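For this depiction, one protein chain was excluded, whereas all remaining protein chains were kept in their positions.
Let's turn to chain A:
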Amino acid sequence: MSRQALFKRRYRRDEEAIPFLLNGLPEAGRRGDTVMTAILSLETSLRRTEFTGESRAGFCLIGACQDCFVMMADGSRVRACSTALEPGMAFLTDAVEGVEHD
């Protein structure tokens, strides 16, 4: 998995750090981040698709395309573009999705 950031922060760069886990490793976002901003400011992918396994990193950012679902360590999923980052959240972005249970 590439560790190259997709997004580039222009404002809020000195905002309070919000710690979270990304694929088991400790990382930090900024207060006011969505889950998407926190993750894509660090790397290029939010998930892999269930059929072809290709990487996805969201598309519409307004909660319409449903492309930015991120797997949480507890097995639940969040829509990254419209979920605020909270301290201690744990995300798995390199798991290939299985059959949907919800």
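Operating definition for what follows: a contact is a pair of C-beta atoms (placed from the backbone, for glycine too) under 8 Å apart; a residue touches a chain by one contact, two chains touch by 3 or more; residues count from 1.
Keep in mind that, in the parts below, contacts and distances are computed from a predicted model.
The chain that is not shown carries the UniProt protein name "(2Fe-2S)-binding protein", picked from "Sugar ABC transporter permease", "Cell shape-determining protein MreC", "(2Fe-2S)-binding protein" or "ABC transmembrane type-1 domain-containing protein". Taking the whole complex into account, chain A touches the unshown chain at residues 2, 4, 6-12, 15, 31-34, 37, 41, 44-45, 49, 51-52, 54-67, 69, 82, 84, 102.
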